[in-house]
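For this view, one protein chain was removed and the others were kept in their places.
So that you can tell them apart, the chains are marked A, B, C, D and E in the order they are listed, and the count of residues begins at 1 in each.
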Amino acid sequence: MTDLVTFGETMLRLSPPQGTRLETTEEFDVRIGGAESNVAVAGASLGVDSAWLSKLPRSPLGRHVVRELRSHGVRTGVAWDDGDDARLGTYYLEHGGDPRGTNVIYDRADASVTTVAPEQLPLGVLDDTAAFHTTGITPALSEPARATTAALLERASAAGATTSFDLNYRSKLWSHAEAREALTDLFEHVDTLFVARRDAEAVLDRDGEVVEVAHGLATDHGLETVVITRGDHGALALHDGEVFEQPVYEADTLDAIGTGDAFVGGFLAQRTLGGDIDAALEWGAATASLKRTIAGDLAVVTPEEVERVIEEGAGGISR
Amino acid sequence: MTDLVTFGETMLRLSPPQGTRLETTEEFDVRIGGAESNVAVAGASLGVDSAWLSKLPRSPLGRHVVRELRSHGVRTGVAWDDGDDARLGTYYLEHGGDPRGTNVIYDRADASVTTVAPEQLPLGVLDDTAAFHTTGITPALSEPARATTAALLERASAAGATTSFDLNYRSKLWSHAEAREALTDLFEHVDTLFVARRDAEAVLDRDGEVVEVAHGLATDHGLETVVITRGDHGALALHDGEVFEQPVYEADTLDAIGTGDAFVGGFLAQRTLGGDIDAALEWGAATASLKRTIAGDLAVVTPEEVERVIEEGAGGISR
Amino acid sequence: MTDLVTFGETMLRLSPPQGTRLETTEEFDVRIGGAESNVAVAGASLGVDSAWLSKLPRSPLGRHVVRELRSHGVRTGVAWDDGDDARLGTYYLEHGGDPRGTNVIYDRADASVTTVAPEQLPLGVLDDTAAFHTTGITPALSEPARATTAALLERASAAGATTSFDLNYRSKLWSHAEAREALTDLFEHVDTLFVARRDAEAVLDRDGEVVEVAHGLATDHGLETVVITRGDHGALALHDGEVFEQPVYEADTLDAIGTGDAFVGGFLAQRTLGGDIDAALEWGAATASLKRTIAGDLAVVTPEEVERVIEEGAGGISR
Amino acid sequence: MTDLVTFGETMLRLSPPQGTRLETTEEFDVRIGGAESNVAVAGASLGVDSAWLSKLPRSPLGRHVVRELRSHGVRTGVAWDDGDDARLGTYYLEHGGDPRGTNVIYDRADASVTTVAPEQLPLGVLDDTAAFHTTGITPALSEPARATTAALLERASAAGATTSFDLNYRSKLWSHAEAREALTDLFEHVDTLFVARRDAEAVLDRDGEVVEVAHGLATDHGLETVVITRGDHGALALHDGEVFEQPVYEADTLDAIGTGDAFVGGFLAQRTLGGDIDAALEWGAATASLKRTIAGDLAVVTPEEVERVIEEGAGGISR
Amino acid sequence: MTDLVTFGETMLRLSPPQGTRLETTEEFDVRIGGAESNVAVAGASLGVDSAWLSKLPRSPLGRHVVRELRSHGVRTGVAWDDGDDARLGTYYLEHGGDPRGTNVIYDRADASVTTVAPEQLPLGVLDDTAAFHTTGITPALSEPARATTAALLERASAAGATTSFDLNYRSKLWSHAEAREALTDLFEHVDTLFVARRDAEAVLDRDGEVVEVAHGLATDHGLETVVITRGDHGALALHDGEVFEQPVYEADTLDAIGTGDAFVGGFLAQRTLGGDIDAALEWGAATASLKRTIAGDLAVVTPEEVERVIEEGAGGISR
Partner (left out) sequence: MTDLVTFGETMLRLSPPQGTRLETTEEFDVRIGGAESNVAVAGASLGVDSAWLSKLPRSPLGRHVVRELRSHGVRTGVAWDDGDDARLGTYYLEHGGDPRGTNVIYDRADASVTTVAPEQLPLGVLDDTAAFHTTGITPALSEPARATTAALLERASAAGATTSFDLNYRSKLWSHAEAREALTDLFEHVDTLFVARRDAEAVLDRDGEVVEVAHGLATDHGLETVVITRGDHGALALHDGEVFEQPVYEADTLDAIGTGDAFVGGFLAQRTLGGDIDAALEWGAATASLKRTIAGDLAVVTPEEVERVIEEGAGGISR
């Protein structure tokens, strides 16, 4: 029995030291990142038995991803790609303070995951999991990835898992219209939808007051739970007709990448542990806040730390 | 003739890079730290002839401590422990911004200093020093360390040195009650007491307005000077019945560890140089402020820099 | 079903950069090391399902060990020590070329593993494993560790596992006489003994020609297999009365620590996969040789690399 | 045809890691810096064909400077110094947050550039450039450097280039009086003067309201354009009798060194590209703001980034 | 007038620290490498005016390549690829001592250069260059790259340049048969062929004694000069019917990648400077030997250093 299974692409993340540019750097910090594995890591860190499914090149780079995920306690179900041109997607990340901002360059075309098919994956794990999660990035990668996403959502749902989906629109992968069509098709087998306010508007064409947006989405797509994130303004959840609000916990941000995935991971972990929506929102917000203080995409945190943020907020020195 | 002698434990301080966790780091920054040697380093940096007494394992790690202290101009009077199990205490320090906070893990049990005895130390230096300083950490380490603390305070006091004591309560070492009993016993030979407001309350059971607390402590324990530190609210000193207040100098904090010791070092350095309580408080606050901009426990500063902070406050670029 | 279970202590390994001394370093490379987990990592790297049993402090440092082992695919069965003084053993490693040599300082007294007891461990794994391995370091740590070693060997043996034992004498932990008495007691439930020639002589009092030594050990202690390692002179195995010899594969040594454990891991992996003694010796020698080119205790290698060393020996550039 | 030629000294810039002091560092970050080459790099980064003239020792250190400048697209016209004592100036830079401030130690006496003479330089480039720029640092270096500055300004001006001059007073090189006399002599062949408000007052004896100061300078020295910089208060330009104001763009400052040069580089680049004073001030301010987020003296930025700052201000994440 | 123009792909080269594996590294050293730009850098370092033609993505990564090449004095003629999927090829390089060897993983499929066409490049530079050089890697990248290689060789040859070609067979890109057919077609416009002995045999089907091989190639393909490299056994050149031999200069090898390109660069530089075949072979061998002591693909050397190796061989300390 697994608590949480996720499916998606994980890339190598290469970033120069702070204050140094991609054009001039002589050194990369090497990490991994991918929305769905980020969620699995947050889940595993918070005590939830988590697994991640994907396709990787059979190479030291593919194994690099597996090793890193395993180190965080995530079990991996990998279709190994033996092709000559099998490749791991990479993304280059340059952190810059204001006004330079953070720059991301993706180099993910033709990554092994773009040729994934359901039968290549150890699908049995879906028959015995409490929850299944994926995001709107995966179906944008390729037609096979889209079809596999649909198949996994359907199978997990059929097997009784709670399914969740983070819309996560990526403008470098497809247009609003393409995304809308593909994603809404997938909502049929989704129980919980996470969506950023701006994506609800731009991709899903949902204007208006946030509670209305949530109601509209829930009603139109038969969603049990809709969680709308609003950056600094916190998150709002609509669950079984009831509205829940959650402010953000302030953080000294060292690395903002992965904050949204940490939120989802914290939320799902608490739900899997049996918590209600209120508690799940708190865990989501606290995990997201802690993530901001940690370099890399991954929320390397403990349940105790999450609880402490919820109870005390502040940091301080403990000795 | 020495200006300032201190006695206590110094540990190896191991910390991961910023944004990286103890659980995942592949690298430690290696430094040393110990309240009493921190004070001696601040003193020596500020032009006061300083020495530090302790017990260390006769090993490259023990010599590491001596080398580092010597580099800052501190003379060392060390009892070398030749035992097979002689060990140097270590502490692991993980810096985290809010809301993660700073985490300290001590690994100091059975360090060589816990078996120290007065006769193992070069006590002659106490007969010819202007000042002697130690803290409430040392007597918490072991019974021999407590007895040695008492013996050194007594001898230094008898020889005419001004003795000072920083309460420095450490909850991981003993309870409030244990600390209260042991520490108040030591106050007999103490001239100047440094104590954080919260420790005065929690450990010494002193409630109420800060000036009253200072008066109460001075009266009950026959202390010539009581300095109460209040974090961002600055410090207050009671000396010969007169009250002095000192606000903090603002700082961009890179590493807060050692700030209190820098304050004490600056205060004692100015007193040793003949300054009055006002000047000592200024030096204490300015040294503490500069320390916050420097990585590590140690206040590597110059008297000129301290004076400039007192006069100008700000930083800027000088060229 | 597990292929290989090991039991023992794993420590934090702290080492300064090449050419820098423990006395003066400002930086430590942070890794982990322990004879039995080193063997498990080699096994897992070579495709053998491996697990490691031990006791660790419930702290970021304890979790650091688990994370690292998991990253190499080793499952961990850990008794978490919640004690206030729970500590992780550390060892300081200074690499030096000739004539300086390599210097190791252990700081392992009172590590959590010294209080281990069989009932704290998930012993069920022993009932379903093909092989169990431990070393002569573990019983030297403490009386509880010795008793637990005996209990685990007995249980694994009773359950039908092939048991192996690497003598691994550590002069800093006990005398020759103490080691001889304790270790030979354990041989009752051991099937395969690994022992360095010099330890066979110094600890087990076995003089004479190496084949005689092997025969004597096998006969006196009822060992199915005796593997004697002789540094640059290679290894010799006696199995069911037959003698096998294996030279070393030459290597550009970057880090010699863990070479012996890599040998054992390669040997046991091949045996577990069904190989005969000849093949196991080849895998052992090739894994050991590859390990020497890798920083850290751990043999991060693939079966393909091991096979290539056996077939070709040399390195070269592949592109 | 070159767009922009600059002339001046470039030094090796050596700085310890953040939080570490020059007194104790074991490591220097190695970069280059010099007001005039900083301007040329900003210009080249912004698409303007730029060249830099100077004198350097014929050594790996001299070539280090040329390599770095070339990497940014700046062409170099170097007089190579073959003297036995030929040296490259260095400057040591210690960044410190408040209240420590940033400390600069120059070691530039007798650098090769102090013996420069016009005939050693490839002066032909001046006959075919749209703009020529130098600063008040160069004439302060030595008498030959002062004479060469004068000769180059005169030649460039005669050839029809727009000449500009950044006053850049350095108190460690000469007195206010010396600077005033030498610099005002040079103004005869200057079209555009950049001057900090405080230098206008201290060095050029110009009190009063900033617009009056600009008018006074323009009138007294026959300057076509006067740009007065006022730190956080932004810049003001007087051009053909018209006044232009430009606020600063806010920035998360990682390294403030080179901000003024980035401003000048952005201004001159836009002017060279045909922009009016308004646009030039915007480019100057935006380039300066981006520079603050980048380690080192140099503004490694693109025209697109500058335009984005002007249009949007903020940073954010683009993906 | 340019001395040497080269054409080919340049990739980002990412390598973990010594002793660390691609599977586990947290850090990459970032450099660039490509056979033809390596040759151009060696040429420029040795005083020959060099240029490099290629196609790159219009991105910070593409500019990274240009910056690095410019820093070595190489002029760049780049077709900038504005496509959404424009990408820079990368290669991962893991150095390992024996028996692990050096492992290279290419990730170069669909790099921008694979869509290069002659008319995208600044071909005018070919009409005014003394020499043109490319390698057998480029035509293996794609059909457009092959056609462009042919077109450039033809145009340079027609314009009077001496053309040279390094066979450089890459088994990961094509088969022996494919390579043979494509490459021999290109020989029509080649004056000088560099080929490794093993490639002459495996790709060009040339068995037998090395001098015969050279004669056969020269005769069959109308080559003016044939240079056959034989690893540790040195190089042999056949020029106008005359045979020249050159042993290698011994080196402490830190990084062997790029050695062959350094040889070609040194050879061509000396030829361009007017040297005869003997001198060119010496320069080639000395440049190759120096390269081995330098990290990265590039031969950052001076003519003086090359001359010193030829004259003295040894290293020593000069002070």
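The rule is short, and it goes like this: a residue touches a chain if its C-beta (ideal position, glycine included) is under 8 Å from a C-beta of that chain, and two chains touch if they have at least 3 such contacts.
Quantities reported herein were computed from a predicted structural model and do not represent experimental measurements.
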Touch with the omitted chain, as defined above, among A:Glu26, A:Glu143 or A:Glu312: A:Glu26
Contact residue for the chain not shown (choose from E:Ser175, E:Thr219 or E:Thr293): E:Thr293
Footprint left on subunit D by the chain that the document does not show: 14, 16, 21-31, 59-61, 63-64, 67, 84-85, 87-88, 90, 92, 94, 103, 105, 107, 109-110, 172
Residue numbers in subunit C that touch the chain omitted from display: 17-21, 23-24, 96-104, 106, 170-172, 256-257
For subunit E, residues in touch with the removed chain: 71, 249-255, 286, 289-290, 293-296, 300, 305, 309, 313-319
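By our rule, only the chains that are shown with their structure count from here on.
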Count of contact steps on the shortest path from subunit A to subunit C: 1
Multi-partner residues of subunit E (at least 2 other chains): 21, 23-24, 26, 67, 103, 172
Pairwise touch network: line, ring, star, complete, or other: other
